[in-house]
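What you see is the complex with one protein chain gone and the rest in place.
Read from first to last, the chains carry the letters A, B and C; within each, the first residue is number 1.
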Amino acid sequence: MSEHLPILVVLIPLFCALLIFLAGVFQKRAAWAIASLATFLAFAASVKLLALATAGGRISYRLGGWEPPWGIEYVVDYLSGYVLTIISFIAFMIAVFSRDYVKKQVGLDREVNFYAIYLLLITGLLGMIVTGDIFNLYVFLEIASLAGYALVAVGKKKGAIVASYNYLILGTIGAVFVLLGIGHLYMVTGTLNMADLRGLLPGLYHSKVVLTAFAFFVIGFGLKFALFPLHTWLLSAHSLAPSAVSSILAAAVLKVNVYALIRVMFTVYTPEFIYNVVPLAEIFFIIAPVAILAGSIMAIAQTNIKRMLAYSSIGQIGYITLGLALANETALTGSLIHILNHALMKGGLFLIAGCIIYQTDIYDISRLKGMGRKMPVTMAAFTICGLSMIGVPLTVGFISKWYLALGVLEAGRWYFIPLILVSSLLTAVYFWRVIEWAYFHKAASEEALPGRKIAEAPVLMLIPIGIIALFCLIFGTAAFIPEEFARRAAEFLLGGI
Amino acid sequence: MIDFFLLFFLVISAIFAVTTRDILSSVIVLGSYSLVMAVLWTRFNSVDVAFTEAAVGAGITTFLLIAALSRTLRIEEEPEIRESVFPLFQRLKNLLPLFVVLATGAVLVYSTLDMPSFGDPKAPANLHVAPYYIEKSVPETGVVNFVTAILASYRGYDTLGEVTVIFTAGICVILLIRRRKR
Amino acid sequence: MKELIIIRVVARLMIPFIQLFALYVIAHGELGPGGGFQGGVILGASFILHVLAFGLEESRRRLSEKVTDLLNPAGLLLFAGIGLICLIGGGMYLEYDRLPVTANPILASQLGIYGIEIGVGITVAAIMVTLFFEMAHRHDD
Partner (left out) sequence: MMIELIQGKYVYWFYITLMMIGFYAMIAKGNLIKKIIGLNIFQTAVFLFYISIAVSEGSTAPIMLAESYGSLDAGTVTYTNPLPHVLILTAIVVGVSVTAVALALVIRIYKTYGTIDEDRIARLEQESP
């Protein structure tokens, strides 16, 4: 059966989504259990696939039994195995978290559809990761996008629908741009298979069609993962969605779109093209620092905790693009670890925000007074994820920044070092504010919420948060684990197939 | 020559659909736009796509738009005149979409310079993967409509994705606007 | 209500033909233009015509919410399920040649393609009806 794993990892959530919907006509209770089980199975399959790819290299699966490039191919290699494992893990954690949260914040009557759409979102994301066919990538991109738009609109605040609509319009522009890019490539090569494109393109690198296609890919995926000047939709979408959804959007959806761009950059095109033919690195060298600084500074200015987290995502995306632009293995390793990193930290932080909102309905940072004593587990997890976000040693956040800094020096661009330091400092400022309110201010005699005692969230919400925080520490101390996988993937990307 | 007129009609109707303030007529013009598009595609030998566009673009999309209009507003609201603190900045901001659109258009026109000419049988797209389907689909799948052969068999997985997309859209709409009863 | 009589008579007359045509389009996809998607849309359109002529209430009585809700995933399940059956026959996902129903690979492939076209048709028609019902339904009354 293990030879069919690449397709099964996508089919499991798909079938379970259908099952939830079918079962939901009669029985509404089963939805959460099925969703958790499905994401767990997908995670188990991903781990197995990662192990297989690490042991045996590239795994190819021919859908319909047709040889590529005539049929569609699924490919699991170091990079896709690595990202697959991260995304399915986070999806599992968020699914477990959702039980009580969704019941309260979304409502029983919409629960069935919520979980069905959640699993379809996961189907789309996993499909995007394993596919080796560029048009298939577009199809799964649209599955994930549509599900994402609807999930944002579930948010309780009325602005959520408008946020969802804006997300839809900009997301669709991004998707259509990607479609245009695919069309341009198909026009001059006649193929849609990524490996085949890689073989055919080098002779055409200076063709205006191929150059234009690349520009459309960068802008299209850039819109999807909120590359700096294209980030406007992100703030309202991530801050007004239900926290479980914000978490999956920040931890998984952004990351998979970054992954898709990396795929296009390194598998469809080659390092030779992106670093020598087009001025992509030069453009990213301008965009990334602005994104890092602007994201951090704007995060400091926020009073709403979810908006603060949303702004910080923009800065973190800046780090990833900086690593991509530096064009050496160390920096690329840093970028890939940062994908893991940000998935854990931001996924965890949004879930923690969800816990606080679930228990207290507090969005305002200054009202978190004394929360450290009332919700000790939640705030401890927050502190760990926050420290990791700052990049304190012994947390996973430190590892990626360390690699990025090494990569910066290796590329001879030392002037980015102060940037990394300053932005870490700024990050410290906005996280410290929360920690300070939570631990060093006495709760002013329950004045925040009269007549209600604040306690920890239900256990099923605390467990995923605890596990995520634990992983932040484990990967920070046993740094060789993420390092090993990321380095292999980076080597593989830069060295070619 | 007919193609030219059809394309010209498309441009005119697109401009009309975008500029008119009565959204209902805009929707109807969009329907005829889709229909003319279908005619054009028939002339380009893509009968399956033309069929679909006639059914979906001119049919379903128009239905959905009119259904949505009946529950919202038919006439586009006048833009609100608001005092701006920085009038110059506001004017620049209003020009931004136009600039973005023109820049994108310029890039696209630039790329056409290296494209194979329209209708060139020797274009790379028609030489690499495509001939295999035409040669092999009957002996391998037993289907004489090549489009169906690829859609259902060679790229059947894309079609599974496509059905998943429409299914997703269906439950999304249920999630968003189904009336809660009881 | 009087002015609806002509519409209703014509609709009653036309709907069976439209549905027959839809089935023809679904089945004919292997030989000519058409297929599950186009046929499904036409099938969906025939119900929409029914709604336009007889009103939402009447149509919902004919085709209840529960039925469309069950049909929505049913077609997709059929499609994806056929793919899984191919695994049992020892093939790759969606490799219809290996469908364990007949030894003749061409026939198996044709059957597989028919099966998925029907699956596409069911889901598309049901979703089209669902979309229209949800969109046309006024919430406030």
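Everything that follows uses one rule, which is that a contact is a pair of C-beta atoms (placed from the backbone, for glycine too) under 8 Å apart; a residue touches a chain by one contact, two chains touch by 3 or more.
Every value quoted in this text rests on a predicted model; they were computed, and no experiment measured them.
Touch, as defined at the top, links the missing chain to these shown chains in the whole complex: A, B, C. Annotation: of A:15, A:43, A:135 or A:402, A:135 touches the absent chain (contact as defined above). Among C:23, C:84 or C:135, only C:135 touches the chain that is left out of the view. Panel shows chain B; residues 3-4, 7-8, 10-11, 14-15, 17-18, 23, 26-27, 30, 33-34, 37, 40-41, 44-49, 52-53, 56-57, 60-61, 64-65, 67-69, 71-73, 76-77, 79-80, 82, 97-98, 100-102, 104-105, 108-109, 112-113, 115, 117-121, 123, 125-126, 129-130, 133-135, 138-139, 144-147, 149-151, 155, 158-159, 161-163, 165-166, 168-170, 172-173, 176-177 of it touch the chain omitted from the view.
By the touch rule set out above, chain A reaches the unshown chain at residues 135, 138-139, 142, 146, 149-150, 153, 157-159, 161-162, 164-165, 168-169, 172-173, 176, 179-180, 183, 186-187, 192. In the full complex, the hidden chain is touched by chain C at residues 31-33, 37, 124, 131, 134-135, 139-140.
Methods note: only the chains that are shown with their structure count from here on.
For the pair chain A and chain C, the distance between C-alpha centroids works out to 36 Å. Chain C has its Cα centroid 23 Å from the Cα centroid of chain B. Separating the centre of chain A from that of chain B, both taken as means of CA atoms, is a distance of 29 Å. Taken residue by residue, chain A touches two or more other chains at 14, 21, 63-64, whereas all remaining positions touch fewer. Along chain B, residues 153, 156-157, 162, 164, 167, 169, 171, 174 each make contact with two or more other chains. Every residue of chain A that touches chain C in the complex is listed here, in rising order: 4, 7, 11, 14-15, 18, 21-22, 25, 61-65.
Residues of chain B touching chain A in their complex: 107-108, 110-111, 113-116, 123-130, 132-133, 153-158, 161-162, 164-165, 167-169, 171-172, 174-176, 180.
Only residues 14, 21, 63-64, 66, 69-72, 109-110, 113-114, 116-117, 120, 123, 127, 135-136, 139-140, 142-143, 146-147, 149-150, 153-154, 180, 184, 186-192, 200, 207-209, 211-213, 215 of chain A touch chain B when the two sit together in their complex.
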